[in-house]
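For this view, one protein chain was removed and the others were kept in their places.
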């Protein structure tokens, strides 16, 4: 049995994440999705709580064809301990999927197998770009699964981002 | 739609937990299982990591008839903030199921609806009693689902408990 | 001008604290009251929040004849840093009033002048004894100022103590 | 009885803060002043300790016509918990006065009533502008109450700001 | 080259520690001494600061025949991260020397080689026993190297232990 770990911040979960996960579901028998910076919310780069992100992902993956574990991961502000932290919080895994160079480096130094999944339309499909669209009143919904848009609307996500963007320091 | 929250430490997940969850699956449309003291492991009262406990629970509930969210919850050592912490980490919920008087008090003061599920054979079906059996070489397996026993054996859980019980302070 | 610091946990503020403060008001020109373990609440030894304790004290000292500063102090779990923590959180002071041997030791090692105020009817007038009375349904009100009793009742303090005392671990 | 909460960092307390508080004293029966980022000091944006800021404010409000509570609030680096933290540290309040969009958002999501007081000569009356004047040797004293200037001078505040501004990283 | 790690709390450093280190100096080329619970001080079980313990050890080992590294290690309250924490704080090592069952377990699970050194007169030569002697006015000096006794006296260690032992909760 092969279990994979895929880590992201998912602020918000978008079509690029979905495409990667669709691919991974063909490669592994079980998939762990780690939600990074779980303790962050209500700021420009991290507007959504961990609970809201769990909801987005579970909704989209409700009928995934393999078992999926969705685990919030609070930050450890010490890079040297981060791999041990992740290992303690999720079921055992055989391979890590990530494109983040620091995450690659940390898991590689710790002896894990790491692979970089392809990234889709990285220009538009990035959390930063989508949050910017939300802020400016652009059409952000085209970049996220329908069920994610529904979650964002149910928590007043667009208004939240606009409010917190006006914070003066 | 009604979503319920059930919080426990699950050290380990046992037949009493399973019986409660079976009941709750008839009462709610979706169930959140919060794994308390997620950051603890390798001590007498908390031998298993959060990841190991996630694995136990997901294995047992693999074919639950309603959607189940399994969320590790690290401790916040400030009771006055604990409800806000839980709310930020899990999807929105309508009712809390717990028998712990402090948890009842905290959620009640915060205005949540709280219900106490029945407890089954509380004498034998407690984490403390089961860990004691493991320590003494008793028959602990009768108290936990088969899949939980398999997880515990795969991580050398009984040896771990025995080793750490000998720690001299 | 002489400014004094008096530190306690005030769980709850009682007649013994009041008697000490009455004496101190004759000795100093301004008095700082530091509320220790400010972050604790909702447990047996620390049932009240810092905000509730601030309210108790300010109500009782509303017409003190000297200026009084009431400052919550969160714990620093490192004794070697505690004096520096207190110094950073309160206005400058000339003398510390306390009967706690650890606090005496820490301030003395740091070069401060420390005095021990007399304690009144220490047997009955202790937070532990009063919390015990609350738990058992005894007459706790005789040991606290009337205005403190009013605050405790307004937050359901007795029910809170009873609820949390039943917590099973 | 109506109790209001006014939160700021007060680095330093200036005439704009004083003008807002004068207004609020006509609107509420009791006023809580929360000193944000209480644990910060000795950096460019937070030169003064919480204790020094308590002293500034108490000196200025010594003869306020309503009861005033001055409470240092240490940061919680988790926005989702911040309201619960404030609620636990201060007496109960009916309305929050703030112009900070994040604070407005957080208290509003938590169901509190929030009002924005007018801001006076925001250009000159800002902590940033006044700290800049101190650094450059400009006339900062015209922007703060006389008693605040006295506190700043007694702790060598201007020299402190100049020293720490030269820190090289 | 073989580098060993020896971890203890050294409250205080005593003849038993010295005897173990003498043995280890024959087995390894370089020795790392990790001072556990470095952040603790001024309580009954941890009377001495990390700095005082560094001084005790360096004095005794001033003319050790191999290079010795003395490294304070602050606690990480998460057993699952502790090995990673130690690894990040000390130079690379080949073998761990310890008699503590938890430490043995944690390093063994992490794949390290662990050995248990013999313990000398464990009854008398324990920190607990020696601190008790200090408290009771017994002859504690016979159990520690002369240079350790000198450090303890220079910081008023015996008075400190007596003072903090009287702390009432």
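To keep things simple, chains are lettered A, B, C, D and E as they appear, and every chain counts its residues starting from 1.
Methods note: a residue touches a chain if its C-beta (ideal position, glycine included) is under 8 Å from a C-beta of that chain, and two chains touch if they have at least 3 such contacts.
Quantities reported herein were computed from a predicted structural model and do not represent experimental measurements.
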{"item": "Interface partners of the hidden chain - shown chains only, full complex considered", "value": "A, C, D, E"}
{"item": "Contact residue for the chain not shown (choose from D:42, D:59 or D:147)", "value": "D:42"}
{"item": "Candidate in contact with the missing chain, chosen from D:18, D:147 or D:160", "value": "D:160"}
{"item": "Contact with the hidden chain (one of C:19, C:66, C:80 or C:114)", "value": "C:80"}
{"item": "Where the missing chain touches chain C, by residue", "value": "76, 78, 80-81, 83-85, 87-88"}
{"item": "Interface with the undisplayed chain - residues on chain D", "value": "39-43, 49, 160, 163-168"}
{"item": "Residues from chain E at the interface with the omitted partner, ascending", "value": "38-39, 41, 49-52, 54-55, 58, 62, 67, 69-72, 74, 87-92"}
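Heads up, the rule we're going with is that only the chains that are shown with their structure count from here on.
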{"item": "Partner chains that chain D and chain E have in common", "value": "A, B, C"}
{"item": "Shortest path length from chain B to chain C (each step joins two touching chains)", "value": "1"}
{"item": "Selected pair, greater C-beta contact count between A-E and A-D", "value": "A-D"}
{"item": "Approximate Å spacing (C-alpha centroids) for the pair chain C, chain D", "value": "26"}
{"item": "Whole-Å separation of chain centres (CA-atom averages), chain B against chain D", "value": "43"}
{"item": "Multi-chain contact sites of chain B, meaning residues that touch two or more partners", "value": "39, 41, 49, 78, 80, 87-88"}
{"item": "Chain contact topology (line, ring, star, complete or other)", "value": "other"}
